[in-house]
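Once you've had a glance at the structure underneath, I'll fire off some questions.
All protein chains but one are shown at their positions in the complex.
And then chain A:
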Amino acid sequence: MSTTTTEALSATTLLRFATAGSVDDGKSTLVGRLLHDSKSVLADQLEAVERASASRGQDGPDLALLTDGLRAEREQGITIDVAYRYFATPRRRFILADTPGHVQYTRNMVTGASTAELTVILVDARNGVVEQTRRHAAIAALLRVPHVVLAVNKMDLVGYEERVFAAIAEEFTAYATELGVPEVTAIPISALAGDNVVEPSANMDWYGGPTVLEHLETVPVSHDLAHCHARLPVQYVIRPQTAEHPDYRGYAGQIAAGTFRVGEEVTVLPSGRTTRIAGIDLLGRPVDVAWTTQSVTVLLQDDIDVSRGDLIVPTKDAPATTQDVEATVCHVADAPLTVGHRVLLKHGTRTVKAIVKDIPSRLTLDDLSLHPHPGQLVANDIGRVKIRTAEPLPVDSYADSRRTGSFILIDPADGTTLTAGMVGESFAAPEPVKDEADDGWDF
């Protein structure tokens, strides 16, 4: 890296990804190897781990200590929360949401996947696709993570046999495709021995695909914006009111989806007033066009009432506004969510009062069956809800936009984040009640 110029380094892109895996699938080893082999574990960190491992009487350095940062985690030897890790290669920078694998931490996996563009799902080659694997795939599909990597780990323990890998890859891909996962890349690895993680494996010459790192470095990180509905949630109104800028009135926000151009006719929601974009400032510099995830300030031609919480959209492509939101949710708080619950709903930059009108079903991730009218959702539950909002909201379907199709529910009493919500149909849309004898999901 030291030979690369500053300019080349800063022109690389950023990939956010998440890992998912059961306790003994070797997730820590994979993360450790990615960090270690990309030289992101520095000497003093390694020394600290060696010191701590030795003081616990362990023979070698326990790489899990690199990732388990909290006292309680080290004491119990488990990971209790999402941690974010950073590493870089000359080609790309990575933010890794390292999420715990326990089933009771579904909410952590959802948290990690909500910002991820890629998920690595680990399976143990000896066990193949298990219940937990299906759960991870379902969450990736539900959160609409664009890229899924299936890392078939511990290939060294199955003699590096192609047929073992091929069978697992085929089973998983069929399952994931059924869930609507757009792209699966299966890679046979041994995180412990280092096969196909960073370096291509000499033990699996039958495999012609990329290593995990190569794939992470080359997977495309942005979508085709031509097909995106442009959306700008207004965060803040910038009015300097100075001698130099007496009339400047800019609407600041981060473009949630699509592109905006100067001159374009836009509508402000929920009021529905229409005007044109007079100018776009990209952090102090005027531009003609801006696109998703840039933070911009938009100037409008007409002096209309726009404030925080409004959504600026192209007039020709405006979403409908509604007070009745139907969504798939993951409940993340310890206290349950019940019908009749009065909550706050934060969508984009707007927070409104809302009430939970109905919980039509709860989803069992293991077999994707829907249980009708569960009455409530408890921590880590995924279910369908109907919510009535006090004011109309311009919501998109989550399938169309991860940003303007998502929301959180907040407890108005103590501010707790209760629920993560995704508007519209969920991934699978399975039949409401499943026949006991139906083994359709058990490939």
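Operating definition for what follows: a contact is a pair of C-beta atoms (placed from the backbone, for glycine too) under 8 Å apart; a residue touches a chain by one contact, two chains touch by 3 or more; residues count from 1.
Here is the rule we go by: contacts and distances are computed from a predicted model.
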Chain not present in the shown complex, as UniProt names it (candidates "Sulfate adenylyltransferase subunit 2", "ABC-2 family transporter protein", "AzlD domain-containing protein" or "(2Fe-2S)-binding protein"): "Sulfate adenylyltransferase subunit 2"
Of A:R261, A:R308, A:K357 or A:K386, the residue in touch with the unshown chain: A:R308
Touch criterion as defined above, residue of A:V197, A:A230, A:A252 or A:I387 at the omitted chain: A:A252
Absent-chain contact - pick from A:Q58, A:S271, A:S295 or A:T338: A:S295
Residue in contact with the excluded chain [from A:L30, A:A83, A:L213 or A:V395]: A:A83
Contact with the hidden chain (one of A:V221, A:A335, A:V378 or A:A399): A:V221
For chain A, the residues touching the chain missing from this view: 1-2, 4, 6, 9-14, 42-45, 48, 52, 66-72, 74, 80-86, 88, 91-93, 95, 107-108, 110-111, 114-115, 217-218, 220-222, 224-225, 235-236, 238-242, 244-245, 248, 252-254, 259, 281-285, 291-295, 308, 332, 344, 346-349, 402-403, 406-408, 410, 414-417, 420
